[in-house]
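Below is the structure I would like to discuss, written out as C-alpha cells.
Shown here: the complex without one of its protein chains, the others still in place.
Right after this comes chain A.
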Amino acid sequence: MLQKGDKAPDFTLQAAPGKPLRLSDLHGQNVILAFYPADWSPVCSDQMALYNEMLRFFEKYNAMLLGISVDGVWCHQAFAKDRNLHFNLLSDFEPKGAVSRQYGVYMDGVSQRALFVIDQQRMIQWSYLSPIDQNPGADGILQALESITMTA
C-alpha cells in the first residue's frame, strides 16, 4: 500500500457512462481517494453516506472526494442515485482493479477499504487501511487536510 511521501500514480477511470476522469486533470485541488469493496454493502453504504454529508467540509479544504470500487459504471450510477450521493464514484472495472493494484489496495477480487489524501503536487500526504468490516469515519481525512493546509 502506498504511503505518505509516495507519488500518487496518475489514472483515468470512468466516473459515469462515457465520462472519464483523470487524476492529473484535477488542477489546484487536494484529492481524497476512498477505495471500498462494493456498492450496496452495508458498511460501504454507511461510509459513503457519511462522506456525502461531509462534502462541504472537504470543500473548505479545497478537496475533492472520489470513491473507487471495482463495480461497473451502471452499478455506480444506480447506487449513487438511490443514496443521493453528490460525488463521483469511479469504476476500477477494466482491467479489473488495475488502479487499486497501483495503490496497493487490491485483494480477493475487490478494492480494500483504504483512504488516501493527495495534495496539489500529487504527493500522498496520508493513507489508511481500514479493517474491511469497519467504517473508518472521516476524522483522519480531516486531520490530514488540516496539516496540508497548515504547511501550504
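Following the convention adopted for this analysis, a residue touches a chain if its C-beta (ideal position, glycine included) is under 8 Å from a C-beta of that chain, and two chains touch if they have at least 3 such contacts; residues count from 1.
Everything below uses one rule, namely that contacts and distances are computed from a predicted model.
Hidden from the displayed complex is a chain whose UniProt protein name, among "Multiple sugar transport system permease protein", "Disulfide bond formation protein DsbA", "Acyl-CoA/acyl-ACP dehydrogenase" or "NADH-quinone oxidoreductase subunit H", is "Disulfide bond formation protein DsbA".
Of the candidate positions A:Ser69, A:Ser111 or A:Asn135, contact with the unshown chain belongs to A:Asn135.
Interface note for the absent chain: among A:Asp10, A:Asp25, A:Glu53 or A:Asp133, the touching residue is A:Glu53.
Contact residues of chain A toward the unshown chain are 46-47, 49-50, 52-54, 57, 83-86, 135-139, 142.
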